[in-house]
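Missing here: one protein chain of the complex. Every other protein chain is in place.
Note that the chains are named A, B and C in the order they appear, and that numbering of residues resets to 1 at the start of each chain.
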Amino acid sequence: MDKVYPSVDEAVADIPDGASIAIAGFFTAGTPVPLIRALVRQGAKDLTVICMQMGPGNEDINHLVANKQVKKAICNYPFYRSASRGASSPTEMAVRAGELEMEVFPMGTFIEKLRAAGAGIAAFYTPTGVGTVVETGKEKRKFGDREYLLEEALKPDYAFVYAYKSDRMGNLVCHKTARNYTPEMAAAGKITIAAVESIVEPGQLDGDAVHVPGVYVQRVVKVDRPAYFPSID
Amino acid sequence: MDKVYPSVDEAVADIPDGASIAIAGFFTAGTPVPLIRALVRQGAKDLTVICMQMGPGNEDINHLVANKQVKKAICNYPFYRSASRGASSPTEMAVRAGELEMEVFPMGTFIEKLRAAGAGIAAFYTPTGVGTVVETGKEKRKFGDREYLLEEALKPDYAFVYAYKSDRMGNLVCHKTARNYTPEMAAAGKITIAAVESIVEPGQLDGDAVHVPGVYVQRVVKVDRPAYFPSID
Amino acid sequence: MCADKKLKGLSRELMALRVANELEDGSYVNLGIGIPTLVSDWIEGRDIILQAEVGMLNTGPLATQDRVEQDLINASCQPVTELPGSCYFSECESFAMIRGGYMDTAVLGALQVSEKGDLAGWQNPERGLPEDIGNIGGSMDLAVGARKVIVAMMHVTNEGEPKIRTECTYPLTASGVVTLIVTDLAVISVTPRGLVLEEVAPGVTAEDVQSVTEPRLIISQDLAEIRL
Partner (left out) sequence: MCADKKLKGLSRELMALRVANELEDGSYVNLGIGIPTLVSDWIEGRDIILQAEVGMLNTGPLATQDRVEQDLINASCQPVTELPGSCYFSECESFAMIRGGYMDTAVLGALQVSEKGDLAGWQNPERGLPEDIGNIGGSMDLAVGARKVIVAMMHVTNEGEPKIRTECTYPLTASGVVTLIVTDLAVISVTPRGLVLEEVAPGVTAEDVQSVTEPRLIISQDLAEIRL
């Protein structure tokens, strides 16, 4: 089962207009930048992107917005902390202009919704967000003496993830805090595309140290290790 | 943060009558036998045990029943497949005599209920069991065009888990299919006790290859590697 | 409903071969306990990845006596081997994978299958245990989670009673999930029109199969001998 694609462009070629795409990465760490750039080149429109941020630590997702490819963003930390930096960000400008729909969830709820989708769970009750704007329009229910919100699974058509190593069968190994969203987004995506720094033959990974079982990954593509200095504004 | 206990007996000494205890292990693999034996010696009564099986592949949990320590068992595969073997099993005899309360869940629901408890999720909707006896008394609800059952979190007072290696801080590394229930039971238990074949100093494990972060483990105790031939009746 | 004569059909091994022929290359497959487990003997070298619900992908053949590892078992607690690309995960992840729709096919045993594709396999009431307890194991999750559910079972019980029923009388594992039934006597597909007899074992006629099957079978226009 050889899942290796020859290039990032071929790996994202079939993404249609209107697709939803989960994109891994916590600020600078573990963001599949080459796949995002390929998607900018590919040009699919009316996309829903599901990712932590829309600029901070990584400008590439903002380029999708600047390129008018994004209809909706589902995030947990979309904006630059600095109001002045935000004022010139394509995402923040598009939101203010009413040109980009946005939905925001607490980080734990955000990733749990993706995890639920991959795990065949339709919905779950979380205590996070009770008594805040997050509860608007959601069912609130008591279990024991505590209130919880009902949150439904969020299943993206595609997932873009990042790994340090993989084999040709799609088993992924991540590195330190670059793991972040990769395992659960990989499981959530109907088609998961992994940008990987190094691809080895089956049998060359330690089966006990695989972070994403290959069954979740449909396409693997080799990319160069990025070089950047971690920081956000 | 040194969590090492000198012996299995000291590790289980404080378990009170009436406690609920999740016990890891898939038939023969990864069952924390020395902890179960210590609990037989310790003698706590009216226990609720939460584990896959009550005999098949491992007789030790049956000894807790034979020793009249168990009030209730929550399982997914409690009985010997062989009716004749089952007829002489303490668990099956106690169930038939009405002396042991038992609740059975599908395997995926069983471990998801424990996972929910560890993850602060009050309840979740699963498609498993719809249209079967499992749905009895449970809320059934449609999401999209499919029906799901509401299942609540199951939080044990204690969890007995098994690992191949750990450090003194409770980070656990499991081995192959002996991993099974250990990670999610460890997270679910209010007090988690890990029986470990080899305990090393902090820094000697690869942080990317830890299966159970130490925060979930309160007590670690060295045990000898068991030797058995995997089989069930 | 019981046949007077005892029909002679395929061996368990050949039933497993017939199931193996049904599996697609490039697919992920879970094999249940019993006859389904034997399917693994027929797929060596094929591009099929087996999942074991204990928490393993790419499960290899059964281990020979000298290669038994106590920490390396399948869901039936048999010692197995690794293949290149095998990996391990927790029980919870294993069932996330199963419920999440990542098994292309599950091959399961059964006590009964109904003409609507209902599956009953986790509890035999004749054992006399309370009706709400028994060895559910992974069967219910596999039955609802797999994209395709194939049942592999003997056509009748040891007492000669039909296991393919108008309605299941035993406790259900799941409703309307089975799409193909492979028995020692026949291959039957479950369709919205009803059960379609697709193939019969050598020396077995459609009438023979009907005689040990409770619901009325639709005979396929392409009825053939079981393809092995």
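Here is the rule we go by: contacts are C-beta pairs under 8 Å (C-beta built on N, C-alpha and C of every residue); 3 or more make two chains touch, one makes a residue touch a chain.
Not measured: the values here are computed from a predicted model.
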Displayed chains in contact with the omitted chain are A, B
Chain not shown: contacting residue from B:Leu47, B:Ala73, B:Leu205 or B:Val221 = B:Leu205
So which of B:Pro56, B:Gly118, B:Gly131 or B:Pro156 would be touching the chain we can't see?
-> B:Gly118
Which of A:Phe105, A:Phe160 or A:Tyr216 sits in contact with the chain that's absent?
-> A:Phe105
Interface residues of chain B (partner: the chain not displayed) | 1, 115, 117-121, 167-169, 171, 187, 201-203, 205, 207-208, 210, 213-216
Residues of chain A (touch criterion as defined above) contacting the omitted chain | 26-30, 56-57, 76-79, 81, 83, 86, 92, 95-96, 102-109, 111-112, 114-115, 126-134, 136, 164, 174-184, 211, 226-232
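In this text, only the chains that are shown with their structure count from here on.
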Among the chains in this structure, which pair is joined by the largest number of C-beta pairs in contact?
-> B-C
Per the C-alpha means, the centres of chain A and chain B lie apart by a whole-Å value of 33
What whole-number Å value describes the gap between the mean CA coordinates of chain A and chain C?
-> 37
Multi-chain contacts in chain B, i.e. residues touching at least two other chains, fall at 112, 126-127, 174-176, 179, 211
Residues of chain C that touch at least two other chains are 56, 88-89, 95-96, 98-99, 145
